[in-house]
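See structure below.
One protein chain omitted, others in place.
On to chain A.
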Amino acid sequence: MADSSEALLETPLAALHRELGGRMVPFAGYSMPVQYPAGIMAEHLQCRASAALFDVSHMGQAELVGEGAAAALERVTPADVQGLKPGRQRYGLLTMEDGGILDDFMVANLGDRLFLVVNASRKHLDLPRIAAVLPAGVALKPLPDRALIALQGPGAVAAIATLAPGIAGLSFMGVGSFEIAGVPALVSRSGYTGEDGVEVSVPAERAEAFARALLALPGVQAAGLGARDSLRLEAGLCLYGNDIDETTSPVEAALTWTIGKRRRTEWNFPGADRVREELANGTRRLRVGIRPEGRQPARGHTPVHAPGGAAIGEITSGGFGPSLNGPMAMGYVAREHAADGTALELMVRGKALPARVAPTPFVPHRYAR
């Protein structure tokens, strides 16, 4: 969270958020809508039932251009970037020399360049980190003048495809350039809700007109950061700063799948020594899904105990899942307590709340694979 004495930044959709009655809160240095008048529950269910529009323009966008850009990016990530085909996007981690996670990010191969999306709260660290490892001939170009708008839900692609039919031809993690309602847009079929949908990068000065065009489509409603958080947690997706950070490794975070197969033979990424050792010998703790019994949520930082016993971990994200119709959480527990179904106790306000380790996602993904 930014120092509250600093002026908050606004996205290109700030005026639209106010017009829609958005309740604005500080997030990663930006003034962002946590919800609109419909409320988090309704906005969440709207996304699962039809389509929800999210402003995620606070996130960092950048391009990496030049011969050898993919190999250069691999100096700061264990993801397989060189193997990413044109028109495809991949999720990855930026790792640190000690094996901690600097950030998580998306990278797309646009043919003549790479397109990156990083977290708002980390872009001030990520971009200099990437720039520092680039060889001559490869340039990192931040794109502060672009907005990012997500349209998510089972009706999202059908809705936006009425404006640009080609979007329906993308598969999950496919990317392409389209003109949508007269606005040049970079579209990826991806998101942070577990639903089918798209994230669309557009020029900042066209963002409001673009968002209005989407909101005018049947079945589309605006949703805020509150619903985005409950949707991503139901989908079992990590939030940087909660579930992963500079102290957690990719193996502890159960994100080993983001490490390219080739990278696991080369071991030439930051933190490779720790990752290699942890893959060989296991970690002391693991990130797991957790289902509290009953209806009481357990929030982030709730201590996790073995039943009647010692502290074995901590909740990193927790809340109530509107589609799950029950409480849900994720957190780190000692490895011997990490198997699905293991009984746990969550210490909520001094009382032990029974819970179990549970597989994620809590609500099945519905990607267009």
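Some points to look at:
By definition in this document, a contact is a pair of C-beta atoms (placed from the backbone, for glycine too) under 8 Å apart; a residue touches a chain by one contact, two chains touch by 3 or more; residues count from 1.
What we mean here is this: contacts and distances are computed from a predicted model.
Entry comment: the absent subunit's protein name, as recorded by UniProt, is "Glycine cleavage system H protein", drawn from "F420-dependent methylene-tetrahydromethanopterin reductase", "Phosphate ABC transporter substrate-binding protein PstS", "3-isopropylmalate dehydratase" or "Glycine cleavage system H protein".
From the options A:Thr11, A:Gln35, A:Ser201 or A:Thr342, the residue with contact to the chain not on display is A:Gln35. One of A:Arg113, A:Arg264 or A:Arg299 touches the chain omitted from the figure, and that residue is A:Arg299. Within the complete assembly, A:Gly226 is the residue of A:Gly226, A:Gly271 or A:Gly313 that touches the hidden chain.
Residues 34-35, 39-41, 44, 226, 230, 295-297, 299, 319-320, 322, 327, 349 of chain A touch the missing chain (whole complex, contact as defined above).
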